[in-house]
Each structure stands twice: as C-alpha cells, then as structure tokens.
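For this depiction, one protein chain was excluded, whereas all remaining protein chains were kept in their positions.
To keep things simple, chains are lettered A, B and C as they appear, and every chain counts its residues starting from 1.
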Amino acid sequence: MAADVAWAERWVRETARSIAANKEELTELDRQIGDGDHGENMNRGFTAVVAKLDALPEPPAHVSDVLKLVATTLMSTVGGAAGPLYGTAFLRAAKVADLPELDGRGVVAVLEGALEGVQARGKATVGEKTMVDALSPAVQAAVQAADGGGDARAVFAAAAEAAQKGAEGTIPLLATKGRASYLGERSIGHQDPGATSTALILAAGVVASEPEP
Amino acid sequence: MAADVAWAERWVRETARSIAANKEELTELDRQIGDGDHGENMNRGFTAVVAKLDALPEPPAHVSDVLKLVATTLMSTVGGAAGPLYGTAFLRAAKVADLPELDGRGVVAVLEGALEGVQARGKATVGEKTMVDALSPAVQAAVQAADGGGDARAVFAAAAEAAQKGAEGTIPLLATKGRASYLGERSIGHQDPGATSTALILAAGVVASEPEP
Amino acid sequence: MKKLLNDPADAVVESVEGFVAAHSDIVEAHYDPIYVSRVGGAVEGKVGLVSGGGSGHEPLHAGFVGQGMLDAAVPGPVFTSPTPDQIAPALVAANGGAGVLAIVKNYTGDVLNFETAVELAEAEDVEVATVITNDDVAVQDSLYTAGRRGVAGTVCVEKIAGAAADRGDDLAGVAAVATRVNANVRSMGVALTACTVPASGKPSFDLPEDEVEIGIGIHGEPGRHRIKLEPADAITQRLLDPVAEDLHLASGENVLLFVNGMGGTPSSELYVVYRQARKLLEARGVVVARSLVGNYVTSLEMQGASVTVLRFDDELTTLWDAPVHTAALRW
Partner (left out) sequence: MKKLLNDPADAVVESVEGFVAAHSDIVEAHYDPIYVSRVGGAVEGKVGLVSGGGSGHEPLHAGFVGQGMLDAAVPGPVFTSPTPDQIAPALVAANGGAGVLAIVKNYTGDVLNFETAVELAEAEDVEVATVITNDDVAVQDSLYTAGRRGVAGTVCVEKIAGAAADRGDDLAGVAAVATRVNANVRSMGVALTACTVPASGKPSFDLPEDEVEIGIGIHGEPGRHRIKLEPADAITQRLLDPVAEDLHLASGENVLLFVNGMGGTPSSELYVVYRQARKLLEARGVVVARSLVGNYVTSLEMQGASVTVLRFDDELTTLWDAPVHTAALRW
C-alpha cells in the first residue's frame, strides 16, 4: 500500500476520533505532571481540523494539503506548548510530503520532517520526557522498516509501535523540558502526555491504512 | 442556705468552668442555626471574668459587686448579641442584689432582674427561640419555689431545672429573633445556643450552692 | 482547617498589623481596644464616619477607611460584633467637631453593641447619629425575623455618605444621604461552599458537592434554601430578580450594579455573573450607569457571590463618582 491523499484524510479523521476518545486519559496524565489541559488542547485542535476538512469546497488534492491544513489549524487552535510543536511538526512534514502518494521512504521523510520541526521549536533531545521520546524512536523504526523494503503501511506500523514503546518509556524519565521539569524528581513515574498523544497520532495512521472491511 | 458573696464567686467560677467544658457544644449549636461563635464568645467572656476576679486586690464585699464585675466584663469582651444581653442581665441583677446575702426571694429578684435586662435590650418574648425561653420559665419556677418557702439553694435549683427544660423546649420552635430567624422554617429542630448557655449558667449556680464535700 | 494563620486567637490583630503596615499612608491602628483610623486623625469640621462589625468580611470595614469614606473602623472577632468599649473610642477619635455618623449593619449583636457605644461617646460630648443598613432581600422584613441583614449594600452607604461628609454636609445631612442610599439598595447572595471560622475550625455549614445555598448572609450562616447547582445565568437570575422587584425598578432608571465576591470565588466567575445581571437589568429597561465587581464584603474564604443594585439619582451618582482614597476602593 502507498499512502495517498485519501489515506491522509482518513489518518487525520481517525486521529481526531482517537484523541477525543482518549481526551480524559491525556488530561489525567497532564494533571499528574503538568497543568491538566493536554487532552482538552489536542481535542480542541483536532475537532477544528475535522471541521475545516468538512468545510473544504473540494477535497484536498495532495497529502501535503492535508498536512498543511492540520499544521495551520493546530497552530491557531491548540495553544499551549503542544500547539506550536505539533503545528511545526505537521508544517515540516507537509513540506517533504510533496508527492501524490508516499511510499515507505516517503513516510520516513514525513516523520523525519515532523521530528525536525518539534526539535527546531522545542529544543528537546531524547530522554527529556517529551513527545520527542515517542517521535524519535518512531523515526528510527521507520528507517529500519523502509531499509527492509517495507511499504508505507509497514513503515507506519513500525513507527507507531516504536512510538507507543517510547511513550511508555517516558515513565521512568526525569523531565528536563516543558512544565513537567518544574517537578524535578517528582516527574519520575509518570508517562508524558505529549509522548502519549504522539503515539496515538501514529497509531491512527496505521488504522487509516488498514484495508477497508 | 442563703446565697452570699462567696457563693456568688463560686457561681461565677463554676460558670466559667462549665462554659469552657461545653464550648464546643455551644458553638456547634450556633453553627446549626447561627454563625458558630457562641461557645467562643461566652468562653472569652467568662475567662476574662475569672481573670478579673483573680486580679482583684481584695475579695469582693457584696453579691452585687460580683454580678457587676461579670456584667461589665461580659459587655466589654463577649461582643455579638450575647455580650450586651448577658451584660445587661447581670447589670440589672446586680442592682437588685443589694443585700449581703440572698434568701429565696432574693434569688427570685436577681433572676427577674436578669430577665428584665435581656428583654429590655433584645425585645424578645417567650417562644421566639432565644435565651428568654430558658430564663423566663426559670423565673416562674423560682417564684413558685420561693412561694413554697424554698431557701436560696432550692429556688436556684428549681430555676436551673426549668431553664434546662426551657432550653430543650426551644428545639421545635421557629426562631423570630436573632440570627436564627434568618433561617425561617429551617431553624426548627435545633436547640437555641443562647438558651443553652443560660441553662448552663443557672446550673452552675446550683453546683456553687452545694455543701462543700 | 487550612489557613495562612498563626494562633487563631491572634488572627484579627496580626491581620490588622499587616494591613496598617502595608497602607501606612492611609491608615493607622490603635490597640487595646483595637480599631483602625485615618492617619492624621479626625478632619476638623468634617462629619466623622465610623463603621465596624465582626471580622472576616475584609476589606469591609478597615479597607474603606480613608479620604472620601470612613474615618474609623472597628473590627470585632471573626463574625462577632465588637464591644462597646472598642467602638466608643473610635467614635470619639473620628469626631472633628461636627459629630459622627455610625454605620451599623443590622444584626442584633452589632446594633446592641453600637447602642451602648453611642451612649458612651455621647457621655463624652460627641454627637452621634446612627444609620442601620439592611439591604439583604433574602430576609423577609416582617414581624417574624430580626429584620433584613446589612450586607454588601453597606459599601454603597459608606462610600456615598463619605462623599457627602467630604463636601461639607452636616451630621443630619450625611445621615439623611446614608439613609437614602440604604433605602435604595438591595442585595442577594449565593454560597457555593461554606467558610470556616478560625477559632472553631469547622465549616459553617455542610453543603453537598452538587448543591448551593441561596440567600446566604455574610457570616457563614446557612441561607433560606438549597438548590441543585445550576448554570451561572440561572443562579444570577435567582439573585437579581428579587433585588429588582424589591426595589420596584422601573424602565429608564439608572443604577449601580455591584457584583460582590464572597472571598473564594475568582473574579473571572464574578464577571460571568455581572454579565448576566446586567443583561437582566437591561431587559427591564434599566440603565447600568456604574459598576463594581470584586471582593468587597466577604465571608472569609467562602465561594459565592452577591448581586447588589443601588438606584441612582443625579446626586447619588455624583457622590459615588467623588474621589475616594482607601486601601480597597480608590478613584
């Protein structure tokens, strides 16, 4: 399977559904080590994204159109730290997704773009207990899967699995970026909300690439 | 037994002890239908009374000296509704307690003076759920006991018993004076704190007239 | 009970000490007996204004001592009226030769203690007039209660009477203005939570998580009835309607709309209440000419609010606008 614009739209809509379904959990994680708004923030953003998609006079032509719409909408509706970070991630992803369909390598490029965007804005490296800890292993896994000849779906699935592991791996970490860093030692033992939402977003991409039943 | 100045001093000290011991209960009653300070107010007042008694250069000469000291001290330390009401009650009581020793009739006069004082200031009549509902039956019982030839102690005992019954009798009443009146129907079912402290004060007078063991 | 206090017995004195230290350009304190007065003492020839009552309603009353408002304020223990021997020296200190107006909230304790204090001050040749505030429409003024309570409307009486004294009215004149304000101001409050008197350490009443008390006073006493929690707009209507009706507000009239916080409610919520109260007034054709929103007459840390409406005429509006320079009200 290759990832086309229809897939991209399914991905985004599935993300919106998944974020809404997990809103409380994300907020609860943020309540533990942040300010308890991450679920609310992400849900506000992706609800707006879906509304924008629905309101388009004609369907988007390219994967990059979808990703750009996500980027600008998140940027202007999410606020907080996650808004600009995910906004920039999708913006950079859109820039590299300049083909009508993405193959395995294309997916890698998109994920690399996203990671680059997050790091350009947030300056976090791996191990600081942020969304980077989900996105960075996702990129690595994607590269491996693509190197092994995986198609878009296989690459995305590998990335999603690694993101999920990465998110869980934030539990023992001491936060040194974002709000959780104010807690010092007390940030240890909790899963990072941003890493968790990153894992949800990537998992939604896999669902979107499942053959329709 | 006749009630002399030594008895009066014992009465006041026993009242202070009893109020302190029942402080929480009085406050709790006031919390139900008032503003939750009656125990605190009365305890502040009688603690000050005892301090003043202790600080006297020589012991008081007359019953009326003791009652006057109580009056002015309550007036200047209790505040709230109870301060002026009990202050005036003791002031009027002091005025009629102009003998070295009170017999049964003397006790009646003191209690009548007190009731008169409370009603002159507070304008409450029987049945309005105030201290009048303890003091007024106390006066009636005192009159009866004195008519039957009772001595000071017997008269005081009758008054105290009636005051206690009167206080309990405030439970079903609807308050129409004081803070509890703001509650309307909701004041029903609670014992009036002021009537309760009146009953305690009179009961202390009986303890004070018990023969020393 | 969790509070930023030391020994609860010292709370009132320590708070006053901090207050006068922070506002030493406006107020000074006298201890033993305790009261707060304007720095510099009574103003020669001006009618003095004194108020007082139980503590726990801050900034009422000490926060309103200063130019254009009160000359002295007498804090009792928390929710307990001060005693006559505290009030009388404040009355005497506030006298600049033109007499003193005592502004007393209508509670049995306050009224009785001020009564005696006035007698004491008069014995020292101070002429005193008393105005009793009773703006709380939650209490039906009838034979069956101690009469309506004085609540947030007291601020309006203190502000406007202060302005009348400042412009040189004599004692009868200032008292007449104060009486007129009191006759034209009504309030009604709601509590979302109880408050805890430091000395007792227990909440003043128990309120389930989904209920609110309508018609509360300012002493943590329970209100007239409980209802299930409703949206702010609905609750606001339960407060505003009785106020407007008791005032017989007519279309075209000008008013001050005053939304008062009980102490623990954030101002963002007070503005939500204000918004709806104003809408309801405007729907009645009433013109909201002035506004006041904030914690002015509180019940410790109670969450809740009250809505106060003062019917304006030109004179009252001018007096409301007159300069005031106190710790809590300033323009």
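List of remarks:
Here, a residue touches a chain if its C-beta (ideal position, glycine included) is under 8 Å from a C-beta of that chain, and two chains touch if they have at least 3 such contacts.
This is a predicted model, so every value here is computed, not measured.
All shown chains touched by the missing chain in the whole complex, by label: A, C. Touch with the chain that is not drawn comes from one residue among C:192, C:255 or C:280, which is C:192.
Residue-wise, the contact with the chain that is not shown comes from C:295, picked out of C:37, C:295 or C:308. Within the whole complex, the absent chain has one touching residue among C:37, C:55, C:81 or C:154, and that is C:55. Only one of the listed residues, C:131, C:305 or C:322, touches the absent chain: C:305. Of the listed positions A:60, A:84, A:104 or A:150, the one in contact with the omitted chain in the full complex is A:84.
In the full complex, subunit C makes contact with the omitted chain through residues 2-7, 11-12, 14-19, 21-23, 55-56, 58-59, 63, 190, 192-193, 209-210, 212, 229, 231-233, 235-236, 263-276, 278, 288, 291, 293, 295, 298, 300-301, 303-305, 330-331.
Seen from subunit A, the chain kept out of the figure touches residues 27-28, 31, 34-37, 39-41, 44, 75-85, 121-122, 174, 176-179, 181-184, 186.
Simple rule for what comes next: only the chains that are shown with their structure count from here on.
If you average the CA atoms of subunit A and of subunit B, the two centres end up 75 Å from each other.
Note: centroid distance subunit A to subunit C, computed from Cα atoms, is 55 Å.
With each centre defined as the average position of its C-alpha atoms, the distance from subunit B to subunit C rounds to 32 Å.
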